[in-house]
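Before anything else, here's the structure in question.
One protein chain omitted, others in place.
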Amino acid sequence: MSSRLINWFKFSSPASFYPLARKISVVSTVIAVVLIVIGLYMSFFVAPTDYKQGEGYRIIFVHVPASWMSMFIYVVMAGWAALGLVFNTRLSAMMAQALAPTGAMFAFISLWTGSFWGKPMWGTWWVWDARITSELILLFLYLGYMALRAAIDDPRRGDRASGILLLVGVVNVPIIYYSVKWWNTLHQGSTIKMNNQTTMDETMLITMLIMTLGFWAYAIAVAMARVRTVILERERSSTWVRGLTAAEI
Amino acid sequence: MAEFFHMGGYGLYVWGSFGVTALCMIAEPLLLRGRSASIRKRIARIARLDQEAQS
Amino acid sequence: MFKPLFWVIRRDLTIAMRRRSDVFTTLIFFVIVVSLFPLGIGPEPNTLRQIAPGIVWVGALLASMLALEQIFSADHRDGTLEQMLLTPQPVSVLVVGKVLAHWLVSGVPLVVMAPILGLQYDLSVDVQLILVASLLLGTPALSLIGAIGAALTLGLRSGGVLLALLVLPLYIPVLIFGAGAVEATASGLGGQAHLSMLAAILVGSMVLAPLATAAALRVAED
Amino acid sequence: MFKPLFWVIRRDLTIAMRRRSDVFTTLIFFVIVVSLFPLGIGPEPNTLRQIAPGIVWVGALLASMLALEQIFSADHRDGTLEQMLLTPQPVSVLVVGKVLAHWLVSGVPLVVMAPILGLQYDLSVDVQLILVASLLLGTPALSLIGAIGAALTLGLRSGGVLLALLVLPLYIPVLIFGAGAVEATASGLGGQAHLSMLAAILVGSMVLAPLATAAALRVAED
Amino acid sequence: MSTGTAAPALQIDTLSCARGDRVLFRDLSFAIAGGELLHLKGRNGSGKTTLLRALAGLLLPESGEIRWQGENIRALREEYARHLLYLGHLNGIKGDLTAVENLRIAAVLDGFELDETRAWAVLDEIGLRGHEDLPTKHLSQGQKRRVALARLLANRASIWILDEPFTALDVAAVQLLQDVIHRHVADGGMAIVTTHQEVAMIGAHTRTIELGRRHV
Partner (left out) sequence: MSTGTAAPALQIDTLSCARGDRVLFRDLSFAIAGGELLHLKGRNGSGKTTLLRALAGLLLPESGEIRWQGENIRALREEYARHLLYLGHLNGIKGDLTAVENLRIAAVLDGFELDETRAWAVLDEIGLRGHEDLPTKHLSQGQKRRVALARLLANRASIWILDEPFTALDVAAVQLLQDVIHRHVADGGMAIVTTHQEVAMIGAHTRTIELGRRHV
């Protein structure tokens, strides 16, 4: 039991996590490249043309994985924030900080590709659909988190303040989602519902899964690389950073 | 080939989506590299100053 | 526990009364925002009646948010907040007192004013009633949620705008159910369900917001 | 005279760049407010298209007003403003510098962002063009007028809300002609006349506002 | 308390604090017991304010512990606050309330009641006669400081943490404040004080700690 615990605490210190993060990052990069290349090949050359939407539907292979990732990453960030607030470990907050830009980017990609899909399908770049609206709000939550972090100079204060914000936000996300959904169904506004393809072709599903895993690996790779930078930025005056040789940095 | 890029009339939308996604996912690591390079430079400078102070 | 609570409320109300203009300014901001729309949009009564609930609610939301910016910042600047953190009273109790006083000063006038503005948009009496009810349940929730944001942005230079960025996304459920209640009533569907949702949100935020706010205040004074 | 002007602009831009988040937050506030209205009003595209110019303009106005609150208050609090009044430079020149820097930081991003928000409301390309043009003429006028109010309310506790109260009535003409230009174009009438009025307001406020602001600042520091 | 009369009530154990990049002090350890006056010295920027805020529990130290009667103050929280009176660079008074109101609300929050008459008497003692019921924003710099210091006369806390209490005070007020502090210490209280005005802190029970001797 105790060996587990010690291990845990060992890697919760930035100094010992720093080299480990590099290894994880390298491995994930390889996985991400492989999966995304396979995924792209399948998206364009294996998956059949959709009988209703023609070639346009191929957008789904980036749109849906990006949407999933954006939601998933926010929850993960909140988890790290909770850990950080409870156990007062610096590394947890750094992990949350490192994930945020990637999550925001996926939210943006989801909205962007969604728009580029909606235009040919519905004839407009934007509709106030429940899912789209709540993704937009999620993007705002990401931006709020990042803006708060950027506005606070003292990193430790920033850790704790933005941690509180993340926890408050994650409590609200489901509430927001259901309220938006309710709001939208009560107005019979948007004429076209999004999930009009109930049965999905097997290959399409597999392709989408592969792309999702690829994005997942990408997110891990980038977050680990970023957490290394964050660690350096914040611990630059500590003795262990000064002790690093040029190769280790 | 041209037909591939045409995407059955949806070329703009498909490539607009995949293109921007690719752009984002390439730009992010590049920006990150810039950020990490600048902090490394700063640490190198701190180390140099340390050495100067000692000698 | 009730004595400090009572004194904090009394203190903040006294200060508000000394600067009575505060009460009016929140109110007038609300009036102006809501009256601005007919100017920006044009005078067709049908369009206006249709968008009225949304506009009144967005106006109330913005007014309450703007007023909220001040809730802790003055205390932070003159050092009374750091003294409050050093008293033997639980911080979340003091937070409840401050939020309550703030709502009495800035929220209640909005609720009272709303029906008069509703007249501008030609709303019927029962719609007006639901409007008041929804604001009565909604504005305290806005104050409670907003207090978290105000505490988080304390002492930061871009305070006001940053506060908006943090808080507005969290306000959205309140806005949707608030405006929804009024709209549902106007279109004859009945706003009961919406009002119960609002009440649920209010209860939830009454439990959680003071704790989060107190934690954020401790961080801000670090 | 140009050297101090240049240095004041440079100073304020440097400060803004040190806290880059400020620029984004104003912008994001704008985005959020504009996106809030559909949530209050409902998602029907036709209604939304109709009220879009008004909403975008009200959003820009609120964002610009909120950002404005900060223009002198930080300088007042740390005493740099009183130092500025004691330099041999004409105060109105320094005011012009501060307003210009402020507009570059908070106004220009709004103008750039507006067309993207227009998409959410499904506006056509030429309407979008007029929207940008009207904002380009209107936002500097908003900054100039708002600076007067900011100076007048300096040092008062409820600065934010009171400022809104003083300045909003002066904003109304800008809003009417700005939103009017867009609407006129959307309904095929052409927005030329409105735009010329906006330009006239801009020129007028460029002449008068710095003087009024300078006078108000002297009073505030008394 | 449990180990005898002279047990150090407040114990600082290998405390380190950092602000920004710099570690201000490292592994600072000392203790202070009832009846002692600690004069904290140091050049500008040596970390005095930082240390005092850590002692008050406002600032989370980088490492190390602060113990009150053997328990970490982070764990005690409100229990510790009951014994504490902290006055920082800011006065902590509301400009819109009068001196009397400020004093009374501070008392209630500190957990005791201060009636109107007593409040007036205290303000008289600190030299604010004639200014008791003016909103304090209309007072001069030194008068505001006096309102803040009036809490010292009306309080029963045993630990006083005072950050440059003498700033803005005139000669008479400096003398008065000195007497008040020495009286508090003589009565068995503790005081931790920073000041750059050397002369003011000389007294029988004074100990001195100097921070940051290296070049600032």
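Residue numbering begins at 1 within each chain, and the chains themselves are lettered A, B, C, D and E in the order written.
Operating definition for what follows: a contact is a pair of C-beta atoms (placed from the backbone, for glycine too) under 8 Å apart; a residue touches a chain by one contact, two chains touch by 3 or more.
Fair warning: this is a prediction, and the values are worked out from it, not measured in the lab.
When the full complex is taken into account, the listed residue touching the unshown chain is E:167, out of E:72, E:167 or E:206.
Residues 3-4, 7-8, 11, 14-15, 18-19, 74-75, 77-80, 82-90, 94, 221-222 of subunit D touch the missing chain (whole complex, contact as defined above).
In the full complex, subunit E contacts the hidden chain through residues 19-20, 42-46, 49, 89, 127, 129-131, 134, 138-143, 145-146, 164, 167-174, 196-198, 215-216.
Methods note: only the chains that are shown with their structure count from here on.
Counting hops only between chains that touch, subunit D reaches subunit E in a minimum of 2. Chain centres were defined as the mean of their Cα atoms; on that basis the chain farthest from subunit A turns out to be E. At the far end from subunit C, in terms of centres built from Cα atoms, lies B.
One finds 25 Å separating the Cα centroids of subunit C and subunit D. In terms of their C-alpha centroids, the spacing between subunit A and subunit E amounts to 48 Å. The set of subunit A residues that touch two or more partner chains comprises 140, 143, 147, 151, 154, 156, 180, 183, 236-237. Touching of two or more other chains is recorded for residues 60, 96 of subunit E.
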